[in-house]
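A short write-up of the structure that comes next.
A single protein chain has been omitted from the complex, and every remaining protein chain is retained in its original position.
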Amino acid sequence: MSHHIATKGLYVSIFAALMVLTAVTVSAAFIDLGAFGFSVALTIALVKATLVILFFMGVRWSSHLTWITVASGFFFLVILLGLTLTDYLTRGWSTIA
Amino acid sequence: MLFFLVAVSAFFATVIAVGVVVFAVKYRRRSPTEVGARITGSLPLELLWSIIPLLITLVMFFWGATIYYHMRRPPTESIEIYATGKRWMWKFQHLNGVREINTVHVPLGQPVKFTMTSEDVIHSLYFPSMRTKMDVIPGRYTTEWFTPTKAGEYHIFCAEYCGTRHSGMIGTVYVMEPRDFQAWLASGGTGATSEGPLHVRGEKLFSDLACNTCHVPDGQGRGPSLVGVFGSPQTLADGRRVTADPGYIRESILIPQAKVVAGYGPLMPTFQGLVSEEQIVALVEYIKTLRPAAQAATRAGDSANTGIAAAAAPSK
Amino acid sequence: MHTQELPRDNYLTSGHSLASWLLTKDHKRIALLYLISITAFFILGGLMAVLIRIELATPQGDLVAAETYNKVFTMHGVLMIFFFLIPSIPAVLGNFLIPMMIGAKDLAFPRLNLLSWYIYVIGALFTLYAVVVGGVDTGWTFYTPYSTTVSNTNVLATGIGVFIAGFSSILTGLNFIVTIHRMRAPGLTWFRLPLFVWAHYATSIIQILGTPVIAITVLLLALERAFHLGIFDPAFGGDPVLFQHLFWFYSHPAVYIMILPSMGIMSEVIACFSRKSIFGYSFVAFSSLAIAVFGFLVWAHHMFVAGPSVYAAMVFSFLSFSVAIPSAVKVFNWTATLYKGSIQVQAPLLYAFGFIGLFTIGGLTGLFLATLGTDVHFHDTYFVVAHFHYIMVGGAIFGYMAGLHFWWPKITGRMYSELWAKIAAVVIFVGFNLTFFPQFLLGYLGMPRRYHAYPAEFQALNVLSSAGASILAIGYLIPGIYLLWSLTRGTVAGPNPWNATGLEWETQSPPLTENFAVTPVVTEGAYEYSKREMKLV
Partner (left out) sequence: MSEAVAHGHLDDGQRGHHPRLQHQFDDLEQQFESSKLGMWLFLVTEILFFGGLFMAYTLYRIWYYDAFVAGSNELDITLGALNTAVLIFSSLTMAMGVRSAQLGHRKALVNWIILTMILGMVFLVVKGFEYHHKYVMHHIPGAYFQWDGVNGNQVQIFLSIYFCLTGLHATHMVVGLGIMTWLLVGAIRGKYSPQWYTPVEIAGLYWHFVDIVWIFLFPMLYLVNRHAH
């Protein structure tokens, strides 16, 4: 079987990037970013997850099918969260005394 | 609306049924080795029977959504009744303090609004003859309303399964001529009980529970003044804005820290478990009466006999 | 044409010990294990239904106590949905046929397939335990806070049973998707696949994406009940309606787990008995995927009167109508397939016609419930009960019966009595309509569902419904008899009694353990009846 074999150096640099991002997210939590705090933390987590998925899990070198599979998981997660929130976030709109 | 739905359904069901039967007879197999014609599809037909149903369902959607929007917005001149579901009975409270169990009296031709909650599980207050229902959910208020158009006695059902005697959680709504209804209400209701107007009970509770030690009218207390609060927008400590509706007042009594008004600390203790749903309702009604002096003068007596006052308003 | 004896070597004769069945990795044997288990649950669930209908023949609620009645309809729902309908077509017919239809020797993961069945059985045992030690009375929907704080019945055991059975469904779906992607015979491109396979592909997507959400929801329910976490408990500030959102995120698409495979069967049966290509193949194929995806966007239409935001309700109503379109497209295409066909109304086609009629009514009445204004009245009444039985019985079970009759000769190698099969189809169709059509009217008149006793004015229609149910019960008994009879007495079917296309008909009946003596190579589309020479059967 011929599969892509990544170099040691690549893995180590991904690891380093993940550690740096962890440090960044921890320090960001101690700064008052207001409403953006959560967005920043979430964005960093997403970047970290993407690095793991692309390199450690080798999706970078995998078929389109794998890409679609991974994407569909996150897509339907967004549907679950997003459509449920359409209810909770708009309940206040129709408040009448 | 319903007629439109039935007509559309009947039409399509008939088309399909007739199509299937006619084809099955007309194109029946005439020799054992016969095969069907080579037809694989037709794009125009596919588009036709995708787009026409799409357009029809769009009509259904907009029509239905308009009705629903209307159903979810009680008219401001509605008569208010509080309803509480409890396994397995319906408790109704009129503003003048008349209480009923499993029956509710309403005047003909007047919109009636129910503000509802549950003491245990989810119920659903269903008036089949009024074509309306809404779930009654513990922990929050929901509302529903209708305008009765014909005097008489009609069913009340619980439509959300609530345990053993779910099917026994039924009652009767009596639609009365407005004049009869006023008389019934004023006499304290036959078979019903009255303990004085809700807001009066609320006022007593407000001091019994020592709410008034912090919520002083001039706003100098540890809690915000409640004068003029009801129905007006409030700015919260985190910048959000909410309208002080019954649901907000209820939540602020039970989970005081969920939505703290800007300028005040999260000091208020929870009254979870200390006040009943009926007491909360009384407090809500009392807070409704707290209006700035100028307004209070013009609306004097308005809420003291809200039921009667509203009933006298022109019906819609 | 064919011999009077079954082929000596086939998957049924490859081993006779109990272990050769219980440890089998053959997808066909596993399908039969499922067939036996789901039939047992169908009978059990059916008995519950009989009890319900007898109770409702009179308004007083005099046959069983209210508590018992509530347990009976709960178990009817739980058993029929989680242990019969969801596994029915995929785990039996899908399991048996998908590898054969794509020219494979087995599913991609045969051991996983067997494991799925064991997981199903373990889940079923938990649920049966709950029934035996006293039952559960929450309704199959397990709504909080009733299920978490009030009900003193066996919610935990039932919940665990459903949780476990969910993984069986997930693993089956996973197995199918991998198999369909990776195991197709040479030349079998996506657009040459039988529509049955497309339908199962779409079904598997729902199983993979939806079932884990019910799993976590039921797990949270169990934890909430055991430890009073507060997540669904208003006393802690939790929202009981959140449970409904999570529950319906799975349980609405679950309806499509039941109906999509049935739709796949429709395409096979209608094409075969009209000897014609399916009209609009790609539209039928893609409408399956569209239903699977749109099916995930509509769940809150079960919650229009649960105090949702007005605007969210509108969004969900709008999206709900979007599912109606691909369903309608399918029905139109099947009808158009009959046009200029060479139609022979044999038992499978008769069941398929039943499906079309009943599914059409079920689908159209769904519009009444997707429409916000009318749903407020119909929600939680017998209108809903009638609607989903038209979909689940009229749709899923009629499809299952059509499929079972269509592939019975392939599975067993023998033919059943055609006459009795037709009689049964008619009896079931009549009984079904008599049972459930009056329930639309009951719902319109305002009779709520899950009522043990009801006002006397509803009695006439209830009696009619109960009478229909007794006909329906007899209707279900008839196939039980003639199908069992055919196992030993039926005439030998031969490899392809219907002159059907499809790889599964290319091999002997019953098939070899490895399905095909040599791996087939595919050179044309799925329904090329017009090119084929029909043999006299």
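We call the chains A, B and C, going by the order they appear; numbering starts again at 1 in every chain.
In the analysis below, a residue touches a chain if its C-beta (ideal position, glycine included) is under 8 Å from a C-beta of that chain, and two chains touch if they have at least 3 such contacts.
Quick caveat: nothing in here was measured; it's all calculated off a predicted structure.
Taking the complete complex into account, the chain left out of view touches A, B, C. Within the whole complex, the absent chain has one touching residue among C:Y129, C:F236 or C:W420, and that is C:F236.
Contact with the undisplayed chain is limited, among C:L93, C:A215, C:A347 or C:A386, to C:A215.
In the full complex, subunit A contacts the hidden chain through residues 1, 3, 5-6, 8, 11-12, 14-15, 18-19, 22, 25-26, 28-32, 37-38, 41-42, 44-45, 48-49, 52-53, 55-57, 62-63, 65-66, 69-70, 72-74, 76-77, 80-81, 84-85, 88-89. Counting over the whole complex, subunit C has residues 99, 103-110, 112, 170, 174-175, 177-179, 181-183, 185-187, 208-213, 215-217, 220, 223, 227-231, 235-239, 242, 245-246, 501-503, 506, 514, 516-524, 528, 532 touching the chain that is not drawn.
Residues of subunit B that touch the chain left out of the display are 238, 255-258, 260, 266, 270, 272.
The definition used in the following text is that only the chains that are shown with their structure count from here on.
With centres taken as mean Cα positions, subunit B sits 41 Å from subunit A.
As a whole-number value, the distance joining the C-alpha centres of subunit A and subunit C reads 36 Å. Shared interface positions of subunit C, defined as residues touching 2 or more other chains, are 310. Contact with two or more other chains is made by residues 94 of subunit A.
Residue ranges on subunit A touching subunit C, taken from their complex, read 65, 72-73, 76, 79-80, 83-84, 86-91, 93-94. Chain contact summary for the complex, subunit B toward subunit C: residues 1-2, 5, 8-9, 12-13, 16-17, 19-20, 23-24, 27-30, 32-42, 45-46, 49-50, 53-54, 57-58, 60-61, 63-69, 71-73, 87, 120-122, 124, 126, 128-129, 131-135, 137-140, 142, 155, 157-168, 170, 255, 258, 272-273.
Contact residues of subunit C toward subunit B in the complex are 61, 66-67, 70, 137-139, 141, 143, 145-146, 149-151, 234-235, 237-241, 274-277, 279-283, 304-307, 310, 313-314, 317-318, 321, 324-325, 328-329, 331-333, 335-336, 338-345, 353, 356-357, 360-361, 364-365, 367-368, 370-377, 379-381, 445-446, 448-455, 529-530, 532-537.
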